[in-house]
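Let me give you the structure first, and then I'll get to my questions.
All protein chains but one are shown at their positions in the complex.
Chains here go by letter, A and B, matching the order in which they are written, and residues are numbered from 1 within each.
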Amino acid sequence: MISFIIRRILWAIPVLFFVGLVSFFLMHQAPGGPFDQDNNRKQVDAATLKNLNARFGLDKPSYVNPREFVADWKAGMRNPFKLARAYVDSQFGNYMLNALHGDLGPSFRQRGQNVQDLLKKQWPFSLRLALIALTFAIVVGIPLGVVAALKQNSLADYISLFFATVGVSVPSFILGLIVIIIFGTHLRWIKISTNDWRTWKPYIAPGLVLGLLSMSFITRITRSTVLEVKRQDYIRTARAKGLGSQAVIMRHILRNALIPVVTTLGPVLLGLVTGAVITESIFSIPGIGKYFVDAIFQRDYSMIMGTTLIYALLLVVANIVVDLSYGFLDPRIRTQ
Amino acid sequence: MNLRRLHHSFAITLLLTLMGAILAACGGTATTPATTAVTQATTAATSGGAAATTPPAATTETMAAMTTTAAEAATTAAAVTAAATTAATTAATDTSTAASATGTTAATTSDLTGNILRIGAPTFPDSLDPQAESFSNEIPYSQLANEGLTRLDKGLKTVPGAAESWEYNKDDTAITFTLRSGLKYSDGSHLKASDFAHAVYRTADPRNPGDYASSFDMIKGATELQSAAVPTDTAKIPDLRKAMGVKVIDDTHISFQFTQPTPYFQTIASTWIMFPTKVDWGDAKGDNWWQTASNHLSNGPFVFSKIDTQGEVLEFKPNPNYWGDKPKVDGVSVRFIKDLSVGLQAYKNNEIDIFGPDPNDIADLKADPELGQQYHESVGSCTLEVEFNQARKPFDNKNVREAFAYALDRDAFIRDAQKGTYVKTLGWIPPGFPGYDATEKRFDFDPAKAKAALAAAGYPGGKGFPEVKYSYSSSNPANQARVEYLIQMFQKNLGVTLTPDPVEGKTLTAMRKKAETHPLLNIGGWCSDYPDPQDWLSVYWNSSQSFAKVLGYKDPAFDKLTNAADAEPDPAKRMQEYLDAQKLLIANVNGAIFGNSKNIWLIKPAVQGLQFSSQDSADFPGSTTSLQGVSVTKQ
Partner (left out) sequence: MATTVSQGTLSQEERAFATRKPRSLWSDARRRLLRNKAAVAGLLFIAFLVLVAIAAPIIAPHPPLEIVPGNSYRQAAWVHTPKRLEITGMWTYPLGTDAIGRDVFSRLVYGTRTSLIVGFIPMIITLTIGVMVGLIAGFKGGLLDVALMRFGELVYSFPSFLFFIIVMTALKDTPIGKFLNGFLILFAA
């Protein structure tokens, strides 16, 4: 168990390194830089551009800095650590070394603010939204899926199918607008232009909108796993033993059917926290979703690197947790 | 059995808390110094009752767990949890993490009472530091709370602001401003002439490089300061400042010396980069000083009463120390609504008083019996044209440019493709701006002349015309229909074949940096920085400028006229030279000019006295005049 965790954590290092390397390569290949202004606006002049590049470290070579290495060597430096540091004194090297210390660099767009400060400031809003959405998805999705599976082709089954279809096919900006028009303009239950994001109440409507897709996903997974478990031999045995259907469902079917469902919750929550761009935009929630998208359009290099690395880190962790939780939930896997 | 059930719930809790903890750790909560954390936790605890309603129990647990995990990661942050648990409930712990991130207080409800003007705007500003701003979502807010030496009235005339008068020397190479006596900031401290000098220093400071750093190039020594290298030349900065042509004579007199005659400097003195900055007031508080309302010293009609960069709240109160008329409203509150359709719902719900709707809704709004009455439009500060890359074939041929200019049915294009958000124009400088030429009627839509011009260029009926790509930014989804409309129009009227070429926004910007890669055809234009013909003609079309270079526009006669006008001390003669230059520009067919941008608004009848101006930001009307004279009747 411990060795498994350690192994996985060690694996995370090359994964994160290459995620950083690939995004660094990609963003520098994309045409246009962070200081390029559109032609109907005042352009940055050459002297200022030079100072800007120096300030953000863009005057350094991209990946490695052999010149610095040679210069230090000629100057008589023989300390291998300092020589290695000189060799990686490049945009990429410096970024990754700083990222190790938790410094994700200054944002190019929001001047004067660091990427980690911006994300740290805004993530609680995204987390709240994601938690509401996840709660909704679990509380509604699992029971709906179970009922749909136990009573196939019943009303509940069709309702689950309906929500699954709506959740997948109606884009969230349409759904969000419909919710706002119905509950905001007509029923007046919610305030449309709220900025009260430090409380929980305004998150309910956006949470439902965001959670619908996850809910339909969870419903379908629950339904199919319950259907599968229902046909297992041990369920027949339990019934043959004379157990009441209540007990069979609760103790035998649900317990086993929920394993795959629980293991998907990590990635689902991850998706909800980082992938709520559209919902956040419709409901004007100041979350972190916008940084994941805007950074690329604005070529905000450090923000692109920062969001990508954080996303990769969360993904790695979520996968470790999922693999661990398999072991917790299913003794057959644990013994292996 | 029970043990296994425990496993289940444990796994779920583990999943949720770990996710939270990792997120918290990524944010780097651990670095907050212990002492400030304690005070902030206490503040949060005291205001906690009002700030945070009780969250659902399960999530409170998660929040608490995650704070604990984050705290365990570094010993310094342990104080956060310790202080918070002694001081308040878990709900307050949550708030304290949020509060310690920015140092802002956690209160969320509005502090304003009375007759409040509620503005709906799309995006929260990236900066509120006047010398770092450059966007329409930043500048108007600073315009409410600040005032330059001069200001613009709604007719875009330069009128006295903080300075009551100004005087040029004989050849317009120096200007002296006389400030009003007894000017005070909102906190009661004195506003001195040196604060305006400081604004110039800050703008040109190489340690604070910004888009508008080169705006004071005409001042002696400004280029030297601005192009000093950082950090190698940092030590020289004080000397470079002293060497600049900025002289503070006494507390109420300041003069600027120029490298060449600059008869339009009083207009530049009204721009946001000239808003006074008290010496070492903001900078001493770090790069993010502007995020706290109390750090802003206002000399305009309003004062920032609340800035919450985290929750995106922006509020203003009247400035009691403003020299001029006091605002008639008790406060201004800005609501940031990113989506225009949602903004319209908020407006219908009476949650905001002023709002710029989606152009696609204009027809429906005008037809609505109630909203139609509240619909207003004003001409904005941009001129748009179909741009030709004149450095490359076939647009290096003037006849081809003429053909395209004649082939553009402006009325139909503006009505159908632009939804009436432009006002048709054929001249370069927009109406309302000095230098506007009302007599310009050349190259209006005329299919017959278009065909003739194309034939004269050697492509009768479009025969032999090379394949031309029409490039547009795909980052704005509305562009596709517009471009397809234009292409069909050109194909019909000229018989040429054009290919639509969607390009991601920033990629297109990069392509437009060089004449070799600049698209042959695209929609472009210019928006005013300050109302002077120099900003429109010399800054854009003089062949020494990057804009003219990338479009391949070069006309020695035009250069000569604009250079002469820029340095001409006689206002009448100067204006005539600009008008002549503009005539020349149109004669060369610089582009197929089609319209001036229009700002469209929905304004509640309760709002009275709003002064529209062409220089207003597209985010809200009346910013140029700092919303002076605007009143709201109590709802």
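Brief remarks on what is shown
Basically, a residue touches a chain if its C-beta (ideal position, glycine included) is under 8 Å from a C-beta of that chain, and two chains touch if they have at least 3 such contacts.
This structure is a prediction, so every number in the text was calculated from the model and none was measured.
Put simply, the missing chain touches A, B once the whole complex is considered. Touch with the chain that is not drawn comes from one residue among B:R415, B:K463 or B:K514, which is B:R415.
The chain that is not drawn here is touched, among residues A:N53, A:T264 or A:N319, by A:N319. Those residues of chain A that touch the chain absent from the view are 11, 14-15, 18-19, 22-23, 26-27, 29-31, 292-293, 296, 304, 307-308, 311-312, 315-316, 319. Within chain B, the residues in touch with the undisplayed chain are 360, 363, 367, 412, 415-417, 419, 478, 481-482, 484-485, 488, 499-504, 507.
By our rule, only the chains that are shown with their structure count from here on.
One finds 31 Å separating the Cα centroids of chain A and chain B. Of all residues in chain A, those touching chain B in their complex are 30-33, 36-45, 47-52, 54-55, 102, 109-113, 116-117, 119-124, 127, 131, 135, 173, 176-177, 180-181, 184-185, 188, 191-193, 195-201, 255, 258, 262, 265-266, 269-270, 273, 281-284, 286, 297-299, 310, 313-314, 317-318, 321, 324-325, 328-329. Per the touch definition, chain B reaches chain A in the complex via residues 4, 7-8, 10-12, 14-16, 18-20, 22-23, 26-29, 31, 51-53, 55-56, 58-59, 62, 94-95, 97-98, 101-102, 106, 108-109, 120, 124, 126-127, 129, 132, 134, 206-207, 209-215, 223, 226-227, 229-230, 286-288, 308-313, 335-339, 341-343, 345-346, 348-349, 351-352, 382, 475, 504-507, 509-513, 524-527, 529, 546-547, 550.
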